[in-house]
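Below is the structure I would like to discuss, written out as structure tokens.
What you see is the complex with one protein chain gone and the rest in place.
== subunit A ==
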Amino acid sequence: MEAKEIELLQLLESNGRLSDETIASMIELDKEEVTAMIERLENECSILGYSTLINWAKVLNEEVVTAMIEVKVTPTRGKGFDQVAERIYRFEEVKALYLMSGGYDLSLTIEGNTMMEISRFVSDKLSTLDSVVSTVTHFVLKKYKHDGVIFEDQQDTDKRMVVSP
């Protein structure tokens, strides 16, 4: 992939709302070139979507419970971990799923409206899968940082004097 494409992807990754025009001037391309480049990257699924990082804890009446679950599984002959992984990641409430090295096999992040909802998912859906040997559920108590972004309010971040040599 050429350098400008990588630069474009990095810019969009840190701020998906940058306009094509702004990106164009930042990486010294024409607006049309940027638009075409983004379209191509979307078509080849290098860009999979545009989302917004929201601090739900700040939004009243909208409680989100997040848990991380360690799962030990028995791999399937011929398919390894992929088959059971697919069974799991197809559930909408599963937000992330990784195959891990170390003491367990799959790490999944799950979101729900209540703890109850999550524990029901674990007992009804996850543990009952044939290949699942055991699960350990950890509830998230507080988000400090997510996807490289710090969640604490950072007011008045510019600590510099307004004019300096």
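Criterion: a contact is a pair of C-beta atoms (placed from the backbone, for glycine too) under 8 Å apart; a residue touches a chain by one contact, two chains touch by 3 or more; residues count from 1.
The working rule: contacts and distances are computed from a predicted model.
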Protein name (UniProt record) of the chain left out of view, among "Aminotransferase", "DMSO reductase", "Formylmethanofuran dehydrogenase" or "Phosphonate transporter PhnE": "Aminotransferase"
Among A:S25, A:T114 or A:S134, residue touching the chain not depicted: A:S25
Interface with the undisplayed chain - residues on subunit A: 7, 11, 15, 18, 22, 25-28, 158, 160-165
